[in-house]
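Not every chain of the complex is shown here; the ones you see sit where they belong.
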Amino acid sequence: MALKTAEQYKDSLRKMNPTTYILGEKVTNVTDHPLIKPQVETVAQTYSLAHEPETMELLVARSRLTDGEINRFTQLFESIEDLRAKVKMIRLCAQRTGTCFMRCTGLDAMNAIAAVTYEIDEKYSTNYYERALEYIKYVQENDLAVYSGNSDVKGDRSLRPSEQPDPDMYLHIVDETKDGIIVRGAKAHQSGSLCAHEVLVLPDREMRESDKEYAVCFALPNDTKGIFNIYTRGPLEDRLLEGIDLGNIRFGKSCPLVIYDNVFVPWDRVFMCGEYEFAGPLLRIFAANHRHSHGGCKSGVGDVIIGAAATIAEYNGIPNASHIRSKITDMIKMSETMYGCCLAASMEAGRTSSGVYFVDPVLANTSKLYESVNLPEMVRLLIDIAGGLVATMPSEKDINSPEIGHFIKKYLKGVADVSTEDRMRMFRLIETLAFQSRDVASYIMGGGSPEAHKITLFRETDLEAKKKLAKRLAGIKE
Amino acid sequence: MALKTAEQYKDSLRKMNPTTYILGEKVTNVTDHPLIKPQVETVAQTYSLAHEPETMELLVARSRLTDGEINRFTQLFESIEDLRAKVKMIRLCAQRTGTCFMRCTGLDAMNAIAAVTYEIDEKYSTNYYERALEYIKYVQENDLAVYSGNSDVKGDRSLRPSEQPDPDMYLHIVDETKDGIIVRGAKAHQSGSLCAHEVLVLPDREMRESDKEYAVCFALPNDTKGIFNIYTRGPLEDRLLEGIDLGNIRFGKSCPLVIYDNVFVPWDRVFMCGEYEFAGPLLRIFAANHRHSHGGCKSGVGDVIIGAAATIAEYNGIPNASHIRSKITDMIKMSETMYGCCLAASMEAGRTSSGVYFVDPVLANTSKLYESVNLPEMVRLLIDIAGGLVATMPSEKDINSPEIGHFIKKYLKGVADVSTEDRMRMFRLIETLAFQSRDVASYIMGGGSPEAHKITLFRETDLEAKKKLAKRLAGIKE
Amino acid sequence: MALKTAEQYKDSLRKMNPTTYILGEKVTNVTDHPLIKPQVETVAQTYSLAHEPETMELLVARSRLTDGEINRFTQLFESIEDLRAKVKMIRLCAQRTGTCFMRCTGLDAMNAIAAVTYEIDEKYSTNYYERALEYIKYVQENDLAVYSGNSDVKGDRSLRPSEQPDPDMYLHIVDETKDGIIVRGAKAHQSGSLCAHEVLVLPDREMRESDKEYAVCFALPNDTKGIFNIYTRGPLEDRLLEGIDLGNIRFGKSCPLVIYDNVFVPWDRVFMCGEYEFAGPLLRIFAANHRHSHGGCKSGVGDVIIGAAATIAEYNGIPNASHIRSKITDMIKMSETMYGCCLAASMEAGRTSSGVYFVDPVLANTSKLYESVNLPEMVRLLIDIAGGLVATMPSEKDINSPEIGHFIKKYLKGVADVSTEDRMRMFRLIETLAFQSRDVASYIMGGGSPEAHKITLFRETDLEAKKKLAKRLAGIKE
């Protein structure tokens, strides 16, 4: 059972039926809803690739918890090699799906709680670490898709959690019983919430004593009572099930708003409960882990973007124009830079006291900062290479029209040996790569804002040591 | 009659009913079709602003042809001051609509034909110039919306028009009679074709003798027999008539594919017919004129982008964060750079032998090249400032739902004194600014590709003079 | 006398003999000192170009003060056309010298005091404006070179003038008598102090009441008692009078430190004396004027950089490589952008109440901000195009050596028809363009720091108006 197939994954998901609203309507069979199906297909790739001969090596790992084979998306990082394999696995999944496969936030969060619960226990003699390992083992054994619940809605961003006029703008503990805790709040941008079995909720920032009730971490099945998934609306959504116009014909992503309306969490799923001084460390480890994932993911998406650019240049008849080659080379540089920094973040990883490995945060944040500027730049170059048809393409209905289909076939043809339909397909894929807001916004804002990455980079750097270097060379004595 | 009102414009448009297909269906009342209405509203602004007291000074000009007041969108440029006023008028229209108002291509094309027909006549003793002035006078007197038909579909881009396997990949003359000519071909990215009375068709590149039949320029009413408008599909189109989710609630743009299926053009509307050596000059003047328009337009769109960024920062509670101010200042710089270069291109304009003024092509192309990199960068900064909700916002149907509307209102609230609805509206406007492909692709590719601008810039620059400067300073004698 | 020749300028300078120290030694004949001579030659160009037939139109203006012809470097701006001509004159001078000609700070400062003294008089019924005009008339009649004394040494930059431990870190009034005032302080980066007849001292920042004694503006002959010019040391200074190795064989620049050691200023040369609320406006006008000068200057330097790049590519044998052409085109874009924004700042200039015209500060600051990033980028591209020999060229002594000269001549030859000496000259010019710190630092920091330009840009922009535009489009009612 440790390695589900794609079908087993989908079946298990169908059984859950979390409370879900899409465009104002309550939906019952979420898994097969036309707006959700492409996302489920995307996550399903993380299952099916674990069974394909040429990719299973990257997708399958061993667990010391279960002492058996597991999907690497559920693994605790126990070596530099694990972290390196993670980057490569994620790049592979992105190459195969061209979008977000929504299973790495859970992976990154599980590793973060393993590292930090150990430290909390050391200080407070709590037993969070044991609970966390127990939970992770459960996830591994059942090969569950977990997503992490991070981004609180935040209200007025100039105010701390406890200062907000409405105390629910950050998720918090509203009550505590002998069986567990009751929480309330909302999490935004919840990529994967409708394709996952479980959510693992983390605090979204460092906390002070006054924010104590907000320092909470826990896991729940996604169909727990009181959890509401509200679908969020992006561009391109009128395309579903429409063939060519889909662009990326099988895969997609969504990022619901998830409401926690007085939700009960049993104690064995609570991994932090008021230990506010650990909220910051937990977030920092999760964030660095996740920026590390981004670099793998976006170099894979980058491969697709580069491939689309090279293909459309060929379809347009100018694959060898010097400016096209120059731009494609720039794109390769951008893609490989993210990959390189994340591999290096693996190489320079350290071992936490729990035994879990933690990537070099400077290199992981460097990769993400680079992504936030350079993936949008890759998209710009992609549009530049493709040309205006990326925005001005008739629909599949037009090319299939008995009245005007012949016009489309004739006039939108590029080079002789490529059909107009295939050229349209490629333009539609490019449109999706460039204008699917969930992906593009994630390039810029995913894993935290660029400003957050900059602050982390500044904090994690030993500036005094560098000042010493300069002073020594200048002959300044201290 | 010389200055139509917005209503008169719309009424006149309704009477035309050009042959139009939208998503595979033939449409009869185009002007009021839900996908077309916002565009008609946008063009209508160019009419209504000519009647508003505070804006009429920019929108109304005098004509030496009619000896009366005309809409500046139909004017021949007769001074530096005219070109300066054009930039300011266009910036104003963009500030008011936040998108393309689709009437400047016609303006730029009319000025180009006035300049070049004069030169053709000088060489060949033809009477194109007289025809052109007659046509422009007709446009001015009836205050018509004209769009220019430029971008041929091009087929295999490595081949010249006459080398294409299918001779129709560039529009060309297929027959000539005593009454006129018959043309065939297709034009892509035809911004404004469904909101205009007239089309003014230009060749899309320089031509050689072998391409003679492709060197053709003419004007036609948009409902001429044989002209087919085929709507092209972009993102965000399922939003129409849906309130908040619209983003830009009134205005929009589209860029149909237009087919010329053996269309007859009477001689008095033909302005070039085989004089291939003038195709290049005509295109170059049109292109420089249009890049000049772009700078005015995009500095106006830039104002909207900056305004949206500043507003959402305020709604999020952090208008004074130093990184936000720094980014907004960078955006101001970018917007003003385009405006500055286009004002300067006006200031340095020259007079052609026809009397029509022609902007400095180096400065106009510089502005467009800058736009192609920096408007996408402004969009990136806008998303960065706004945050992830630009991609993960529930719909208007959700906030109006009796079951979950209260969740949306509560949890998507930002600062205390702004309603959640208004915050949603601003996020939706930002979504449109960032992900409406027709606009974004136009920032990058509009008015020709960046590579085309670079080639123009290189050609128009006197490199030998600059080499002399360097040699003189280095003491090198020639 | 109103238009001095270059020789008359140099003779008049020789008579002044300001107190000067160079590398620790007191120098008597400053004008002919080998380290100063190239700078005097540079300023002399502003005189000689006023007599050359093809350039005199730009260099010669009319004055309403003298009612005669004057050098445009002494003119009060009385129209948009004056400001346009200023930009063009400055570009010309930079094209001819390839460096800073050190006479525009005085021009910019004279125009600033004309504008602001008028306003001070209006408020306080002082007679500064009359004094200022009298002074400017004297400068015009005698065609004097004036430089402006702006940059105070500033000490601890986190402290205001009156908060500094040493009160002299900003120049200030230390005494006042019936005949005039006594000032003390020091000004850094005083470009042109050793080639000018006069200094016009301005405050370096806005001032508050507590900084009253620092709000002072005055003019003095450069050889006034108590003024010390201390030469500052840059790279490449061992090259003087050494032929090829000079790079720019005739022209140069320097930026002394100037000390005001209890210097007496007679009342008729005092233009502000404690009216602290006008220090900010005076600085702002001067700064915008000077950033406007920068755009003209640096587009001229840009022409030299582009010319050097194109020449060396030719000498190396690869003028037509596609990447070389692409880079040169990028450089053209950068150069023209600065020029364009400054022409536009002229076009959008306003008339102050004194009648002096004042450039659009947004466009002028935009140009300078662009320069601070893009001139260094042009330098980078220049080095990239030239290749490593820009840093690894043997000396003129080597090529002239009887023992090894033949090796140099043989092995450093590029294309067949260019002598090795000429190739060396061009590499040396490029070295100077890239590594003469006074110029390069001025690209980045001249006319104030980039941060200062950003603050100005933010302040001068009406952000509220832009927010209104966005809200209107989004349908938000206020």
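Order as written gives the chain letters A, B and C; numbering starts at 1 within each chain.
Going forward, a residue touches a chain if its C-beta (ideal position, glycine included) is under 8 Å from a C-beta of that chain, and two chains touch if they have at least 3 such contacts.
Since the structure is predicted, the reported quantities are computational estimates derived from the model, not experimental observations.
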item	value
Assembly size in copies, with 3 chains present	4
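Here is the rule we go by: only the chains that are shown with their structure count from here on.
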item	value
Whole-Å gap between the CA centroids of subunit A and subunit B	38
Averaged-CA centre spacing for the pair subunit C and subunit A, given as whole angstrom	51
Residue list for subunit B, restricted to those that touch at least two other chains	454
For the subunit C and subunit B complex, residues of the former touching the latter	84, 95-98, 244, 247-251, 303-304, 306-308, 310-311, 314, 325-326, 328-330, 332-333, 336-337, 339-348, 362-363, 366-367, 369-370, 422, 425-426, 428-429, 454-455, 457-458, 461, 463, 465-476
Touching residues on subunit A, where the partner in the complex is subunit B	21, 23-26, 151, 153, 155-159, 165-166, 168-169, 186, 188-189, 228, 230-238, 245, 255-257, 259, 261, 316-318, 321, 323, 372-373, 376-377, 379-380, 383-384, 387-395, 397-398, 400-401, 403-404, 407-408, 410-416, 431, 434-435, 437-438, 440-442, 444-446, 449-451, 454
Subunit A residues within the subunit C interface of the complex	322-323, 326
